[in-house]
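Written below as C-alpha cells is the structure these notes are about.
A protein chain is absent from this complex, but the other protein chains hold their places.
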C-alpha cells in the first residue's frame, strides 16, 4: 500500500544481499559454534565477525528512529520503513544481533534515549549503540503475577547516597549474556503510596555490582535462547548511587508504560519473517516429497494449509505495517489500540502457521535441522513476553467498547 | 496506509451522511414492507424512492471503474477507492441496491462492459446502469458439482438462426426478482471438444423467453434473500438468436474466468462492513447489560471477544485493501493470488466475528431484530458462492508452492 | 462401554424401524404441509397421524424416567438408556414431538412431576402425557440480561385470592403453538427480599387467561421453528388463583435450578443425531460427486473433514453418555459439572460438524432440501438456550478450580 521510502528500499536490498551472502550460509556454523561452546552465554566469535561486516556495510542500528537520528549514521528510520528490515532479520533467529537490532537492547536503548539524563546517556548509550555491551530490563518476579506491574515487590530503598535493592527477578532477557553490562531495574521505592502507580522507581544497575547473583538460565519449550538467554537473578543488598535513578523517584510505572510500543512491534515484525520463511520451506518440502502416489504438493489438504498460511501472513504483515504507520504518524500513546491488536494477534497466528509448516516436514520439521522449531518457540513466548495477551486484550476490549458504546444502541423491537 | 483519493473521501462522507439520514432510519420500515409483501420478489416501493434519492445525490454506480468511466457520472473509482464505500453499504444488507451497487448486477454489468458487442451493450447496459432492470448470471446446476465448471451440462445447441438451451440451473441470484430481465447463461455448446475449456459458450437470454420456468426460490440458513433471491430454473427448448452469444462460441470458460475478480472483492468489502457493525452493536450491548454483578463489558471473556473481533476486522480490511490496490495496479489476472487469499479468508473470519457478536446479545442476537443473523448468513454463503473456498485454496496453494519451490531447499543435516 | 438395557435395545430397534417406515419417508410431506399452512403454528394433520402410530407402537413418552414410571407404559427409562433413542429422534428435527418427547414439554412435565401439587398434576399431566396439549416455560425477558435469573422483572403480586402478573417475556418456546395451553411463568413476587434467590415465584398460567397477548413469533437465523416456535408475550394484569403457585411462594429460583439437567442433555442427545446424519449425508455426497478429475471422496481435505467429524461425534456421544450415566447414578445436583461440560461442548462441536458437512454439499447444503441448515440453526441456538455457554463455563470453571486448588501447588524452583 504505502510505498516504502527510498532509504528503506535501498536498505532492504542491501540487507537481503547481506542475508544471502553472510547469514544463511553461516547458519550451520553458528549452530555448531553454539553447540560446542563451553559457556553457552559467551559471545560467539562468528557473531563478532558478522557484526563487523554489518557495521562496515552500514547495516547497523537500523531500528533507530528519526527522532533520535543523532544516534545512527543512516539518518533514522521510522517504524514503517524499519518493518520490512526487521522482517528480514526474523528469518534467522539470531541475526538481529548482527545488526545491533536485537531485543531487549533496542527497547532499552530507546528507554535511555527517552528517559535518561545526559550523563546517563553518555555513559551507556555509546557502548550499546556500538554493540560493545548489552543490557537487560528487569521487571518480572517469580513470586508474584507480574503482568500486573503493581504487584512488583523488589524493594528499592534510599539509604544515604544510595539506592539499596533487595528482591528476586526472573525471565530477565540478556542477563546471562557475558556481554551484558547494564540492568534497568524496576522496583518499589514507596510501597505505601496511595497512588499505586507512583510506588515504583527504575534505576540503572551495572551488572557487576556487588550483591547481584545470577541464579540460573531459564528455558522455554526446551530452548535457552543462548547466548542472550533469560535469567533468574537475586538482588541482595545491591547498592547504586542515587543519581542512577531513571527519570525520577516514583516514575517507574510511567517509564514501563512508555517503553512498550516499538519493542513489541519489532517482535511482530520479526515473527512475520519467521512465518514467511517457514512457509517457503514448506513449499519446497511439499514439492520434493511424495507419498501415496503423488507429491505432497498435490494432496489437497497440503494445498489448503499452504493457502491458509500465505493468507494469514499477508494479513499479519499488513497489521504490523498499519500499526507502524500509525505510530509514526500519531505517536505511541495514540496507537496503543493498534499495538495491542497486533501484539495479541500476530504471535498466535505465527505459532499456528509454523506448526503447520513443521507438520509438512514430518519428524524432521521438529528438529534443529530447520529453524522452524526454534521460531515456533519464539512465537509461543511472545504471547507472554511484554505482558500476556489476555492483559492487552483486557485493555483493548475496554477501549473498543468505550469507543462504540456511546453510539445509540438499537433496542429489541417493542411491537405491541 | 495509502490514502484514499479526494473523490473517495468526499463520497465516503456523503455516503455516510446518506446512510445516517435515509438508510438506518428505514431499516424497520424496509423489513416491514418486505414482511407484508404479497410477493416477496416484487420491487419494494421504499427501495424505489431510496434509489431516486441516491441517484439525485450522485451516490450511484459507485462500483464503475475508471476504465469504464463513460458509464457513470463520477468519473470512475478504482477498487481501492471503492472499498470503503462498499464497506459502508455492507452495514445494511439490502442497501447496496439503493446505490445500484448490488450483486450480481455489478459483476454482470462488468461482463457486459468487457465482453459484450456494441449492440448488446447498447441494449442492456443503459437500463442496468439506470437501475431499471436487474440481471442474473446462470452457471451452477443442481445435478453436477459445479465448482468445476467443466462439469456444467446445460446444452446450448445451434439450430438454424438460434441457440437452443436445455437444462436446469439453480442458485441463480436475482432470477426470482421481478425487476430482473436478463440472464447470462453458461452452457455446453461443444461437449466433445477435446479441449475441456472450449466446450462452453455464454449467451444472453431475456428472462421472458419462452421455455424458461422459474421453479422455486431457494433459501440458505432459512433466508430467501428476497426480493433479489436465488432461483432454480428450468430451460426447456429456450431459443435465442445466434448473435446473443457473448464474446463468441466456445469462449464461455474464458468469460467465467475473467468475471470473478471485482465481484468477489465487493462481497468481501461489504462483509467487512457487516462485521464492523456487528462489533459496534456488541459493544453497545456489552456496555448496557449486567450479569452477576458486573456489566458484560467487564467480564474478561467479553473483552477478549471484542478485542479479537476488532483485530480480525482490521486484518480483514487491510487484506481487502491490499488486494484492491493490486488489482488497480496490475489487473485482475496478475492478482488472482491475492483475490483467492481474500475470498477464502474474509467470509470465514467475518462469520466467526458475527457469531461472537450475536452471542453477546443473548437470544435476541439470533433474531431479525438485529441485522446480525442475516449478515451471518451472508458471510456463510460467501464461503460457497463464486466457487467454494476449497477450490480457490487448491489453486492458490499450487501457485504459492510453485513460487517458492525453486528456491534451494535446505536438506536435513547429513553429519557423518 | 456400558451396555444398554434390554429394554433400551429393543426400543432402539423399534424406533429405528419406525423412523425408516414413517419418519424419513414423510420428511418432504411434512415440509410441504408446513409450507402451505395458512397458520404455521397450527397442529399439522400429518403430525397427528404419526403420533397415533407412535402411540400404538409403544414409542411414547420414552423420556419418562424410572422414578416417574407411573406416568408411562414402558416402565421408565433412565437417561443412559434414553440417550440413543433421543439421538435417533435428533436425525429429523421435528420428529421428537411424534413420540411426545419434544422440548420444552419433556422438561415441563418433569417440573410438574417434581414440584406440582397432586391437584396441579391431575389437571395438567394427563393431557400433556397424552400429547393433547403442549406447554411453555416462561422466564426470559427482552429488557434484561436473563442469563442471570435474578435480573428477571415480571411482577407477580398477591391481590386477594389471586396472583397478578405484569411484564414481558420472549423466546418462550411453544407459546405460539395452538396446541399449547399452559405456561409456567417465573417472576418476582418479593423484589425487596435481601436474599436474591428468594425473590422469585413460579405460577401456572393457562394460556387463555385474560391479559395475555402473544406479540409475535421470533426467528433464529431465519427459522421460526414452527409450529412450536418461540414467542414474545406481554402479561398485562394477568390473574390466576393463589393455588396456581408451584412449590410455594419465593421458591421460583429453586425450581429453575432443579429443572435444567435432563432437558439440556436431551438437546445434546438430539444434536448427536443431527451431526451423525449430517456426516452420513456428507459421505454420500462425497462418494457421488466429482471435481477436477476425482470424486470428492478422494480429495484429501474432504477425507480429513470426514475423519474429524467422525471423531468429534464419537467424543460428543461419549460425553453425553457419561453425563447421562452420572445423572442416573448420582442425581442431577451431583452431576452439574458433567452437565455443564456437556452443554457447553456438544452444541458448538455439532455446529462445526454440520458446517463442514454443508460445505461438502456445495450451495445445496445450505438449503432446505437437506435437513442440515435447520439442524445447524438448532445447534447454534443451543449455545444460548437454557443459559448461554459462558455462564455455565463460569460455574464449571469455578468448580474445577476449587476441586484442584487445595492440592499442594508446586512452586517455581528456588535455587540459591
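To keep things simple, chains are lettered A, B and C as they appear, and every chain counts its residues starting from 1.
One rule holds in what follows: a residue touches a chain if its C-beta (ideal position, glycine included) is under 8 Å from a C-beta of that chain, and two chains touch if they have at least 3 such contacts.
Here the structure is a predicted model, which means the values were calculated and not measured.
Here the missing chain is touched by one residue of C:86, C:286, C:350 or C:379, and it is C:286.
Per the touch definition above, the residue from C:37, C:113, C:133 or C:394 contacting the chain not shown is C:394. Seen from chain B, the chain kept out of the figure touches residues 142-143, 170, 213, 215-216, 232, 234, 299-302, 304, 412, 414-416. Where chain C meets the missing chain, the touching residues are 1-2, 28, 279-281, 283-288, 297, 300, 302-308, 310-312, 314-316, 318-319, 321-322, 325, 337-338, 340-342, 344-345, 364, 367, 369-370, 390, 392-394, 396-398, 400-405, 407, 409-410, 412-413. Where chain A meets the omitted chain, the residues involved are 140, 142, 144-148, 151, 170-171, 218-223, 289-292, 296, 299, 301, 355, 359, 362-368, 373-374, 376-377, 380-381, 383-385, 388-391, 394.
FYI, only the chains that are shown with their structure count from here on.
If each chain is reduced to the average of its C-alpha atoms, the one that sits nearest the average of all protein C-alpha atoms is B. Rounded to whole angstrom units, the spacing between the C-alpha centres of chain A and chain B is 41.
Here the CA centre of chain A is 50 Å from the CA centre of chain C. Residue positions of chain B with contacts to 2 or more other chains are 364, 367, 390, 394.
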